[in-house]
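With one protein chain removed, the remaining protein chains of the complex are shown where they sit.
As written, the chains take the letters A and B, and residue 1 is the first residue of each chain.
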Amino acid sequence: MSEFFNMGGYGYYVWSSFGLSFLVIVLNIWWAYARSTRVKRRLSGRVEQPEPVRPTVRQVQ
Amino acid sequence: MLADLLNVIRRDLTIAFRHWSELVNPLVFFIIVATLFPLALSPDIAQLRDVGMGVLWVAALLSSILGLDGLFRSDTDDGSMEQLVLSPIPLSITVLGKTIAHWLVSGVPLVAVSPLVAMAFYLPMAAWDTLIIALLLATPTLSMLGAIGAALTVTLKRGGSILGLLILPLTGPVLIFGARATDLAAQGESPAGPLYLLAALAALAVSLGPLASAAALRVGLE
Partner (left out) sequence: MWRTLTLFFHQLASPPHFYRWSGLFAPWFAAVALVLITIGLYGGLLLAPPDYQQGEAFRIIYVHVPSAYLSMLSYVLMATAAAVGFIWRIKLAHAVAVSTAPIGASFTFLALVTGALWGKPMWGTYWQWGDARLVSELVLLFLFLGYMALHAAFEEQERGDRMSAVLAVVGVVNVPIIHYSVVWWATLHQGPSITENAISGAMLWPLLVMIAGYTFCFGWLLLLQLRSEVLEREAGARWTQRVLEASP
């Protein structure tokens, strides 16, 4: 098993290549879903919900 | 068609000579960039001779691209570009004429002062004629590419900074063949191969470049 991860001494290069590829693809997927939710929320929220009114905080000197 | 082209060139040359200070800027930029390199590297003659050709080509490339930022701007701002688009002359011919005029007032002087820079880097005098021919073949390509960039960014307020990002990656081949031709000449070998390739690039750029610039200018006016 450790032989497999060692990759004949090239483990660092092989696994960082595969890891980075995985990371970039996962980031792409995450970004696509995040954008989809953001776009849907923004477009539907624009019609229905007005900005919630927040209580303002007064600074005390 | 040729008469129209000459008319455009004549008109732009007349305007250009009225604002001569704008013409000198890229030229001064070229000389300053080239003179900054020895200050950053070392005054060592052998070292300067090694890097000189490369520095000269990069400086020439930067100054010819950055100088083109405003090529279509004044015409677009004062509305005369709309007249040029509507006129019976094909827009690509007008664009070609304007780019040629710009090349005449910026590219040709750059070629003329290049031996001065070559001298500053102790480049062998035997390579000067090749340097001049190579620059004469390379600068039209650079001008055509720069014109595309200028047309793409003409409606942007801050187009200058993005222009370099768009166009500089495309100038790689010119740099490769130009530097290689002068390098061969400096070593006393025949530079014919890269010079032919430079000429081929110039032919391609002059024939296709104006079409792209004209398309971009039309979009800017829509």
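Things to note:
The criterion applied here is as follows: a contact is a pair of C-beta atoms (placed from the backbone, for glycine too) under 8 Å apart; a residue touches a chain by one contact, two chains touch by 3 or more.
Nothing here was measured: the structure is a model prediction, and the numbers come from that model.
Seen in the complete assembly, the chain not on display touches A, B. Only one of the listed residues, B:Val8, B:Leu56, B:Leu71 or B:Ala216, touches the absent chain: B:Ala216. Of the candidate positions B:Val8, B:Leu152, B:Ala181 or B:Ala199, contact with the hidden chain is made by B:Leu152. If you put the missing chain back, the residues of chain B touching it would be 148, 152-153, 155-156, 162, 165-166, 168-170, 172-173, 176-177, 180, 197, 201, 204, 208, 212, 215-216, 219-220, 222. Along chain A, the points of touch with the absent chain fall at residues 4, 7-10, 13-14, 16-18, 20-21, 24-25, 27-29, 32-33, 35-36, 39-40, 43-44, 47.
Just so we're on the same page, only the chains that are shown with their structure count from here on.
We define each chain's centre as the mean of its Cα atoms; on that basis chain A and chain B are separated by 43 Å.
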